[in-house]
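Supplied in structure tokens, the structure appears directly below.
All protein chains but one are shown in place.
Now for subunit A:
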Amino acid sequence: MKRVYVSRDMASVALGADEVAHAFEAAGCEVVRTGSRGLFSIEPLVEVESEGKRIGFGPVGPADIAAVLDGSHEARLGDVAALPFFAGQQRFTFARCGVIDPLSLKDYAEHGGWRGLETARGMTPQAVVDAVKASGLRGRGGAGFPTGIKWQTVLDAVSDAKFIVCNADEGDSGTFADRMLVEGDPFCLIEGMAIAGHAVGASHGYIYIRSEYPFAIAAMREAIQLSAERTAPFTLEVRVGAGAYVCGEETALLESIEGKRGQVRAKPPLPALAGLFGRPTVINNLLSLAAVPFILAEGAKAYADVGFGRSRGTIPVQLAGNVKHGGLYEIGFGITLGELVNDIGGGTASGRPVRAVQVGGPLGAYFPPSMFDLPFDYEAFAQAGGLIGHAGITVFDDSVDMAHMARFAMEFCAVESCGKCTPCRIGSTRGVEVMDRIIAARDSATVVQAGRNWEGYLQKALNSRTPDRIDTGLEAQTALLRDLCDTMKHGSLCALGGFTPYPVLSALDHFPEDFGAKSPVKEAAE
């Protein structure tokens, strides 16, 4: 009986992997459902085992079964791992994803699983924390805070109970690494959390997964049951979100687990000292926790040897949006934006020129191709007025209207604001209104050409809500937009209101022509 591998990843299923798998079953094959390898232009991908090797075919439809089985199918890819998209990667965290049956303990153990946990359990908690520190691992949720320092704080805290919380509330558009790992290698996360539990003295962990990921929730629940014996006495449970983006913010997430509205807490106190139920809590992004088994198994040095500047190790970059070869690309820090988008991603799916990329989700900055030499590094991105976030890159072609994207950023913030702080709650709604006026002014040529009377502008109260007293001209509204963004950036409690100005201002700065400006602001400044 022939053994074939077909992904059960949600993206593969959305492209028809279930139908393909059923067709192979009907043809009498043994079908192993794996996670996704991470290149979606070849999904649904089928790998046929022959003489201990796997031969890939993709994309494949249910009608192609016979041609795949006799090897004559035109979409024959050969050894999938040898494809350029995969050969160039450094898969530390995602080494098993797409290769093994995600819910087979046997597969997991045979592919290096549990070695990190075994090593950790042979060490003192302090030695485990030291190893994480030495690896240079930084929070993969976006803030880039050193994971080892966070763990040290929790280890040093004295309490009757401590918790490990995994933030798998991956709400950023353009990101899917958390989902892929949970669906493709859930034991890796479980192992990382068990190591964290040992390191800081916590006996229970929560995995908070968004409700938009039904496949991941099911896979995680099953994996927890299957591995309960292995991780004991450390226990785990899944908590399901309820459609609130802001719950990806760590303190809102803790509130949500506690059964409350997902409103952001003011810090201090830090969650590391007073987190879930007021107890010291390690709350880490899923990718941070999933990087830990490798660090313990292979040694901190093996992880720290890869990277760029102060950003050590690998980052699972997600290529998304209008990109030819979208998917997950795990690589050491330091690769440039241009290499990722053009060389690996292959440019746009539409075949039109790339106009902008947004890095880091709805709160990340838009960059033009002129900035494609930017290396993937926390500091370099911060310096360029952006952020890495969860390492999602959304590619747009030249049909994009950047003023509309700026408006969307404000609209999204208004929809998802938790309402606790004023700059975010009200600023986002005012931001949508300002953007509407800018777009209206831009689209009505007469207003643009009439020019503004600056004396009149000064007499008008910018903040007045009486429409006829508002200067709706481009200059005035653009100045108001910058002022509003400044307030939101510095006055908001968390990253939702605080970072919404990134996409808005980067769009305005790099693509001023979409905001009705005659010449790029940059040139004027120089």
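Operating definition for what follows: a residue touches a chain if its C-beta (ideal position, glycine included) is under 8 Å from a C-beta of that chain, and two chains touch if they have at least 3 such contacts; residues count from 1.
By definition in this document, contacts and distances are computed from a predicted model.
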item: Chain left out of the displayed complex - its UniProt protein name, from "Carboxymuconolactone decarboxylase family protein", "Formate dehydrogenase subunit gamma", "Transport permease protein" or "YeeE/YedE family protein"; value: "Formate dehydrogenase subunit gamma"
item: Identified contact with the non-displayed chain, of A:A82, A:A242 or A:A382; value: A:A242
item: Given A:G171, A:G205 or A:G473, the one touching the chain that is not displayed; value: A:G171
item: Of A:F412, A:F499 or A:F515, the one touching the omitted chain in the full complex; value: A:F412
item: Residue, one of A:A23, A:I295 or A:V323, that touches the chain absent here; value: A:V323
item: Where the unshown chain meets subunit A, residue by residue; value: 10-11, 13-15, 40-41, 43, 170-176, 178-179, 211-215, 239-245, 256-263, 277, 318-323, 326-327, 349, 358, 361-362, 392, 394-397, 400, 405, 408, 412, 415-416, 418
